[in-house]
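Every protein chain but one is kept in place in this view of the complex.
For reference, chains read A and B in written order, and residue numbers begin at 1 within each chain.
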Amino acid sequence: MEIFGIPTQALFGQLLIGLINGSFYALLSLGLAVIFGLLNIINFTHGAQYMMGAFCAYFLFTRLGIGYWWALAIAPLAVGLVGMVIERLMLARLYKLDHLYGLLLTFGLALIIQGLFPNEYGTSEIPYAMPQELSGGRNLGFMFLPNYRAWVILASIVMCLATWFVIEKTRLGSYLRAATENPALVQAFGINVPRMITLTYGFGVALAAFAGVMAAPIYQVNPLMGADLIIVVFAVVVIGGMGSIMGSIVTGFALGLIEGLTKVFYPEASNTVIFIIMAIVLMIKPAGLFGTQR
Amino acid sequence: MFSKRSIIAAASLACAASLAQAQISDGVVKIGVLSDMSSLYSDIAGSGSTVAARMAVEDFGAARKGMKVEILSADHLNKPDVGSSIARQWYDVDKVDVIVDVPTSSIALAINQITREKGKAFLVSGAATSDLTGKACSPNTIHWTYDTWMLANGTGNAIVKTGGDTWYFITADYAFGLALERDTEAVVLKNGGKVLGKVRHPLNAQDFSSFLLQAQASKAKIVGLANAGGDTTNSIKQAAEFGIVKGGQSLAGMLVFISDIHGLGLDKAQGLIFTETFYWDLNDQTRAFAKRFAAANSGKYPTMVQAGVYSAITHYLKAVQAGKTDDGTKVIAKMKELPTEDPLFGKGTVRADGRKLHPAYLVEVKKPSESKGPYDYYKIRATIPVDQAFRPMNEGGCSLVK
Partner (left out) sequence: MSVVHELATSAASRAEGLAHQRIATVVMIAFFALAPLVAYPVFLMKVMCFALFACAFNLLIGYGGLLSFGHAMFLGTAGYASAHAAKVWGFPPEFAILFGTACSALLGLVTGLLAIRRQGIYFAMITLALAQMMYFFYLQAPFTGGEDGIQAVPRGKLFGVLDLNNAWAMYSLVFAVFVGGFLLIHRAVHSPFGQVLKAIRENEPRALSLGYDVNRYKLLAYMLSATLAGLAGATKVLVFELASLTDVHWTMSGEVVLMVLLGGLGTVFGPVVGALIIISMENYLAQIGSWVTVVQGAIFVICVLTFRRGVIGELGRLIGKPL
């Protein structure tokens, strides 16, 4: 059986691959959405923080001999901490100003980080081995699925849903949401709003670092790995609706699928299709698919 | 406005007393190393090229021979307008006599043009486009280390002859990738092979699994990677993951540098076949050079681009000495006249169209068990002789060739 000249089996394979890439988009855009939703800051440093996650895993292994599984926990914590310092020292001064200043500041930070790493590590690949437990793969009949890729989908879905649950369904999440609506009021209830904001930024950054560690064994690890990705992830967040948690998750996976299909039918355009969708969506639904206009 | 000629005249008048420097403008030979110091190509060229340039000047013994040589270096940031304004400024204001290296074809082509206008000299090591000795060839430019035709031809020929006769291309969708694909395809077809399909991916793609699956489905014996840098290493890394090589297909890299293999690690890169014009472990001289180079370049071994910078400058200084002038057009003519010889590339010549000729090596990446340590990565499978390594002069369409 064929669809548009492509055997259905091959198409299944491509869709699954799209979903895997979507997992990364979802994780990264979720972090951006959390940060934007609660801080009103467009975090342009996200790509650099994703890169730092991957590098952190690499350091942990080469310097301390700590493997992939521990890195998956330690790297996000470490990079998240760096993020919190940045938030306290710099971002915190910008909350009263236009969002654009936050964007410009984080853009500058991204330039600094991405300029510093090549001095030390060059720009070619940094090797990072795949964990033994996940090497190899299985034949699904229509394609060969490496175990690691299956793990990527699983981990990403669990992570995304857990985040969504915490923010939308728990007491902590409701404080967070209330604090964005009316920080003064929440503060009056005795909740330390600035600390909450700092932790939220740290969490968003940690998600980026988590994605970075996930990417290290399969994608190229180098100081510029997040530089172009950030623009794509932005587009995902905008399409989903800025600040919408579920929106960013669903859109992340969906755009992975669409991009996967583009790679089959018109591969040259696979980097651009997301921007075309973004322009169309903004034309029809300015606040994004799941967003509400602020 | 910059009456260059009168400056040169004045300078040479001033220096007329010293015979050795009769025609050296302002008494100093200035070499500008223009490279990508900070992004994509900084590991294959970058500051390593500056190190190589310094070593060349030292080994030539310029000071002993009474020649003053200065080296400048700059980062073109991979932007053609930055590269071309640095080049103009170097030529007009800083009195640079020769520009070397310049990875990134668009910038090399721009500087090729400027150099010709200003009558200076340009020695290309980092850029790949074979147009530099084809339709864009110039009496002021020599293309030193490698080019797209040579890569395609060397790798394509050797693989088809050893039975790899069905190909599938994964091509970076830009002029460089397309040129590689076109040239390799021609070689494959000429040798009786078949191209079963091709897929074009955007530059700097992150995920290649989709393209690799399509290559897998084609059942071609050889998956040709017509891309470079991060795109190539990413493809190789993910091909290992998806079991492309285990499934019986082979990968052929069109442009791979030793720094890429170093980053990938042998377990992922093993078995990869490609063409290089320099490998540090060829003979005692190259080994000695590599050791000194690594000591000055934070432990990183030289790539063929960096070795090419060394070789090009060595020959340039020789020609300046022989011709007693650093006038760009004259030095380049002299360089074409003299045979080349240096410890890295051995003996060779420079052709009328500006192509430097030397042998090329078809290499295969070792298995981890075969390697004795860092940078012991290649097995030389074949040496492609000088007369077959590069495009025949009459096929390039260069206007300097009659």
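The definition used in the following text is that a contact is a pair of C-beta atoms (placed from the backbone, for glycine too) under 8 Å apart; a residue touches a chain by one contact, two chains touch by 3 or more.
On a predicted model such as this, the values are computed, not experimentally measured, just so you know.
**Q** Any idea which of A:M159, A:V238 or A:I258 touches the chain not displayed?
**A** Residue touching the absent chain, from the options given: A:V238.
**Q** Where the complex has a chain not shown, which of B:Q89, B:T162 or B:S298 is the residue touching it?
**A** That would be B:Q89, which touches the missing chain.
**Q** Which listed residue, A:A78, A:L109 or A:V152, touches the chain dropped from view?
**A** Result: among the candidates, A:L109 touches the missing chain.
**Q** Name every residue on chain B in touch with the hidden partner chain.
**A** 1-2, 37-39, 42, 46-47, 72-82, 84-86, 88-89, 92-93, 105-106, 109-110, 113, 129, 131, 136, 173-176, 178, 202-203
**Q** Footprint of the hidden chain on chain A, which residues?
**A** Interface residues of chain A facing the absent chain: 42, 90, 93-94, 97-101, 103-105, 107-116, 118-119, 231, 234-235, 238, 242, 268-269, 271-272, 275-276, 278-279, 282-283, 286-287.
Please note the rule applied: only the chains that are shown with their structure count from here on.
**Q** Taking the mean of the C-alpha atoms as each chain's centre, how many Å separate chain A from chain B?
**A** 37
**Q** In their shared complex, at which residues does chain B touch chain A?
**A** That would be residues 38-44, 46, 173, 199-202, 204-207, 209-211, 213-214, 216-217, 229-230, 233-234, 237-238, 241-243, 247, 259-260, 262-265, 300 of chain B.
**Q** Would you tell me which residues of chain A are touching chain B in their complex?
**A** Result: residues 7, 10, 13-14, 17-18, 20-21, 115, 118, 122-127, 129-130, 137, 143-144, 146, 148-149, 218-220, 222, 224-225, 228-229, 260, 263-264, 267-272 of chain A touch chain B.
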